[in-house]
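Once you've had a glance at the structure underneath, I'll fire off some questions.
A single protein chain has been removed from this complex, and every other one stays in its place.
Then we have chain A:
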Amino acid sequence: VNDRSRNVSIIDIVYRSQKPCLRWLLGWLSMSQIHTIAGPTVLKSLCLSLPLPISLSLSALGLCGCRSLSSLAELPEMHQMMRQTCRDYADRELAPIAGKLDKEHLFPAQQVRELGAMGVMAVEVPEALGGAGMDYLAYSLAVEEISRGCGSTGCVVSVNNSLYIGPILKFGTPGQKDQWITPFTTGEKVGCFALSEPGNGSDAGAASTLARQEGEEWVLNGTKAWISNCWDASATVVFATTDKSLKHKGISAFLVPMPHPGLSLGKKEDKLGIRANSTANLILEDCRIPLGNMLGPRGSGFKIAMQTLDGGRIGIASQALGIAQAALDCAVDYAHKRTAFGAPIGKLQAVQFKLADMAVAVESARLLTWKAAMLKDAKKPFTKEAAMAKLSASEAATFCGHQSIQVLGGMGYVTDMPAERHYRDARITEIYEGTSEIQRLVIASQLLKEYVP
């Protein structure tokens, strides 16, 4: 009891202290006090919560913590406003037409333009280039809310932001940014990302699309597969091998406008889900582009692709969260309304357990996604967290889609209710931008690096 009261008074001093360094110092002291009452195991588990042990323990004590973790309890006001705006838009403009877009495979051009006017198509782009100038957490929230309305539209937003604008923002010259980013912030034009090929998906280092220099031009030859948005895109980032002998260090990134002589599109794939979004092959036959269209230094294509996909993972995790949340909302709503055995089915434990499991899956994936986004904003390493976010969110989405149909029973199987669309839309999130298997490899390799014997 004595130890406990000593602890409380130290917490009091720390809480009232204005100087951050003093707080941290006293935080460590109070942690060591906790050691005497809580025992070594609690302290050890607190410490093992790398990479931010101090702030984690401080926020666990209800003290200041660094902004990143205390924000997980409640988002900053601006992010809340932004989230609410996107949610209103999704509820009023996207959810009513999502079924139609899916059935008729229609690209939501009007909605993409409206989202562009709101700044959602270029969330991270600085205002000087025409974007919204917000951080990655804001982008993650925007994609989640948009995907909650319509999964395909969420995919369009995510591909444009993370996969197309992302690499140009990070590796482009000022001239390239003006030419290739600014027109793509308004929603009038969208971009796409061409990395996968018929011969290699997960094996990105084995790109067989070739680029050779001929005078003042690059000539590209090859085929890219599974390119999202391509039928509606006005430009693409293409990865091609410039030096085959250097293996994956010989891949470079190029910016190609669409349409362009030498670039043609294959037939639109007939997909299981996200059908409002076009997916097709990109065929390059002696496609000539100026030398200035190379993105980043020669041979850095693989690095650009990997870094872009790291950020893109958070975008896809957010899309998966939106779809999972929509499936959960649909199931909970139905559980209130549908009666069986004399009461709403929400009273039955079998249904309650399903809903609880779905909610836990969504919320834990959401926290992982927010953490990854905050780490990226703080310019800290976020590869492991992004992979964990994408893995858990996509598995949560398929789980929630599946269970949502189960809760709805027969109604879940027909197109009158959106549950079946969520089930189909969710499936792709486990595959594109890095399959769940690749995510596990990424997480494992990061973990093994942390524990050097």
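Note that a contact is a pair of C-beta atoms (placed from the backbone, for glycine too) under 8 Å apart; a residue touches a chain by one contact, two chains touch by 3 or more; residues count from 1.
Keep this in mind: contacts and distances are computed from a predicted model.
This complex has a chain not shown, and the name its UniProt record holds, of "Nucleolar protein 1", "RFA3 protein", "Electron transfer flavoprotein subunit beta" or "Phosphatidylinositol glycan, class K", is "Electron transfer flavoprotein subunit beta". From the options A:Leu101, A:Val120 or A:Ala211, the residue with contact to the chain not on display is A:Val120.
Only one of the listed residues, A:Met82, A:Ala207, A:Ile345 or A:Ala386, touches the absent chain: A:Met82.
Residues of chain A that touch the chain left out of the display are 77-78, 81-82, 85, 88-89, 91, 114, 117-120, 123, 127, 132-134, 138, 142.
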